[in-house]
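Coming up: chain A.
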Amino acid sequence: MQRALTLHQTTIGKKLVMALSGLVIVGFVIGHFLGNLNLYRGQEALDAYAHFLQGLTPVLWGTRLLLLLAFGVHITAAFSLWSRNNKARGSRYKKHQDMATDYAARTMYWSGPILLLFVVYHLLHFTILPAHPGEVYRNVVEGFQNPWIAGVYIVGNIALGFHLFHGIFSATQTLGANHPRFNSYRRDAAVAISAAITLGNLSFPISVLAGFVTV
Partner candidate 1 sequence: MQLRSNEPTGPIEHRWEKHKESSKLVAPANRRKYNIIVVGSGLAGGAAAASLGEMGYNVKCFCYQDSPRRAHSIAAQGGINAAKNYQNDGDSVFRLFYDTVKGGDFRSRESNVYRLAQLSTNIIDQAVAQGVPFAREYGGLLANRSFGGAQVSRTFYARGQTGQQLLLGAYQALSRQIEAGKVEMMARTEMLDLIVHDGRARGIVTRCLKTGKVEPHIADMVVLCTGGYGNVFYLSTNAKGCNCMAIWRAHRHGAAFANPCYTQIHPTCIPQSGEYQSKLTLMSESLRNDGRVWVPRNKEDVTKRPEDIPEKDRFYYLEERYPAFGNLVPRDVASRNALYVTNEGLGVGLEVDGERRGVYLDFSDAIKRLGEQTIRERYGNLFEMYERIAGDNPYKTPMRIYPATHYTMGGLWVDYNLQTTIPGLFAGGEANFSDHGANRLGASALMQGLADGYFVLPFTVGNYLGEVRTLPELAEDHPDVKKAVGSVEERIHKLMNAPDPKHAPEYFHRKLGRIIWSKCGMSRNKEGLEEALREIPKLRDRFWREVKVVGSGAELNQTLERAGRVADFLELGELMCIDALQREESCGGHFREEHEENGEALRDDEQFSYVSAWEWTGAAGEPRLNQEPLSFEYVKPSKRSYK
Partner candidate 2 sequence: MSEELLNLTLHVWRQDGPSQPGRFETHPATGISTHMSFLEMLDVVNEDLIEKGKSPIAFDYDCREGICGSCGMVVNGVAHGPQRLTTICQLHMRQFNDGDELWLEPWRASGFPVVKDLVVDRSAFDRIVQAGGYISIRTGSATEANEMPVAKAMADQAMDAAECIGCGACVAACPNASASLFTAAKISHLSLLPQGQAERLDRARNMVAQMDAEGFGGCTNHGECEAACPKGVSLRWIARMNREVVRSAVKSDSGVKTARR
């Protein structure tokens, strides 16, 4: 126990926790996205998929607990690093110019909280307080037909895209995968995964708004 504790106390340990929990969440996000594609197969398919998942009680709750844990440590470590980094910087420069960093990296502390709020909203909307319990397809389509709700999902997913991009790229670095020969692939992979998920997820509310998917 002594060893893990020591590691966790270091900034590097905290980053490792963030990277690992982040990757768990990324895995879930990918699975969640793939499952959601059932939307395009129609009402029956999506509802059947949802019922299928509901039936796997141990897996379902196992996943939920794992995610809760992942979110918990991800957020705790992020908060602890954020406060530490803020203190470390101390005073700010009067003039500041970025040389290497990008928008996604700079806005992690914004996209993170936005995502948290979005996830809470998403859970309330579809899982905890659904309008029509058990009718997933209907909930989704009727929900997205409201432009405000669709808007929330669009904003949330854009934040997700940026957060994922830097998160994936950064997690590989944190976990020690940085080699000049593979670095361009690393970036490409981060772009590809985050873009695929974001564009895919965005397609759901947009398709509904555009009338491609209806009740």
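We adopt the following convention: a contact is a pair of C-beta atoms (placed from the backbone, for glycine too) under 8 Å apart; a residue touches a chain by one contact, two chains touch by 3 or more; residues count from 1.
For anyone wondering why these and not others, all candidates are chains of the complex that A comes from, given by their letters.
All values derive from a computational prediction rather than experimental measurement.
Which numbered candidate touches chain A here in the complex: 1 or 2?
Looking at every copy, the candidate touching chain A is 2.
Tell me, which parts of chain A touch candidate 2 in their complex?
Against candidate 2, chain A makes touches at 2-4, 6-7, 9-16, 81, 84-85, 87-101, 105-106, 108, 166, 169-170, 173-180, 183.
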